[in-house]
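One protein chain is absent from this view; the other protein chains keep their places.
Let's look at chain A:
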Amino acid sequence: MAERRVSVTSEVGLHARPAATFVQTAAKASYDVTIAKAGGTPVSAKSILSVLALDVRQGESIVISAEGEGADALLDELAQIAAAP
């Protein structure tokens, strides 16, 4: 299982447009991709409702995980989206 820990820096947190872009990217994977707040319960990173309900705010850390072919590259891409200001 590969994972990345990222601090969210966008003013809107992982909401609105950043959340939509994040989910759209995660949904490309054929395997499960999860997102959790540090220490929290992971939810599907492919569900916009789950990601919005997680309510990740500016300055909070998230952990994204996946296992499968190309998971490292996908997680890098997701980490970049989540960390973008």
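Going forward, a contact is a pair of C-beta atoms (placed from the backbone, for glycine too) under 8 Å apart; a residue touches a chain by one contact, two chains touch by 3 or more; residues count from 1.
Operating definition for what follows: contacts and distances are computed from a predicted model.
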item: Missing subunit (named according to UniProt) among the choices "Sugar ABC transporter substrate-binding protein", "Phosphate transport system permease protein", "Membrane-bound O-acyltransferase family protein" or "Mannitol-specific phosphotransferase enzyme IIA component"; value: "Mannitol-specific phosphotransferase enzyme IIA component"
item: Touch with the omitted chain, as defined above, among A:2, A:52 or A:83; value: A:52
item: Contact set of chain A toward the excluded chain (per top definition); value: 11-13, 15-17, 19-21, 24, 37, 40, 47-55, 57
